[in-house]
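A single protein chain has been removed from this complex, and every other one stays in its place.
Up next, chain A:
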Amino acid sequence: MEGIIAIWQRDMIKFFRDRARMIGSFSMPILFLVVFGVGMGGAMESLVASGIGTDEDFNYVEFIFPGIVSMTLLMTSVFSSLSVIQDRDFGYMREILVSPVSRVNIALGKMLGSASVAFVQGVMMFVLMPFLGISIDLVTLLQLLPVMFMIACAFSSLGLLVASLLNSMQGFQLVVNILVMPMIFLSGALFPLSNMPGWVDFIVTLNPVTYGVDLMKNIMIDVDNLSATVQEEMGLNLTFFGQPVTMTGEVFFLLGFTALLILLATLMFRRKN
């Protein structure tokens, strides 16, 4: 148990010590927020409005903000987990691996470290809310925080598994290109994913980011007050192979996903030594 805390603590100390990285990791989400929120916002809003045929008050930025926060969680989680590769290159991993800390606790500690870093970054995105004209009440916030941490855990375990499979930092860019970007684009984080071809739909259904984003939206946006057509247009009616998706279902999906990937990552740690 103490081993988990130690590994987690190390990641936290290093995160708060490295201000440049903290600020740098905001650049991407802010860029996306500007491009998609402000740039495409008008077009999206009129598109949706014309689709519904009413001029119901609909704020695209409000729709996209949970998506951008999820994206921050995903990118920070994955990038932080990749520090495992750095630990291997710089030798610190050996110090951990020869210690009596069990392999499962090493994986858990690393996962929690990355997840906490991502969580802090995600929460820091809330600073932007006043500038976007979005507000959040305390109850919503209290519901949101544990969900965000759980999502960060799921994404971190994914990053950890990828890191344990990669042999060098060279693979890093590849991971970003073939894994992280498609996961963001095919999750409904940036634009609604309604009326997609079947194979895209299939990927969307298996993409854990989809459920993270959907959970966040359901908590942050007052979904019940939107008309059925807007809900449909904005892709809020997710289905899982024909079954409508509930929030409880999403939570279980993400927890199961995390458990499975931690297990696989642990096996990788065991095999590597």
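As a working rule, contacts are C-beta pairs under 8 Å (C-beta built on N, C-alpha and C of every residue); 3 or more make two chains touch, one makes a residue touch a chain; residues count from 1.
We take it that contacts and distances are computed from a predicted model.
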Completion exercise
Given "ABC-2 type transport system ATP-binding protein", "Iron-sulfur cluster assembly scaffold protein IscU", "Tryptophan synthase beta chain" or "Sulfurtransferase", the protein name in the UniProt record of the chain not shown would be "ABC-2 type transport system ATP-binding protein"
Fill in the blank from the handout: Given A:Leu97, A:Leu179 or A:Leu263, the correct residue touching the omitted chain is A:Leu97
Problem - Touch list for chain A against the chain that is not drawn - result: 2-3, 5-6, 9-10, 13-14, 17-18, 90-92, 94-102, 273
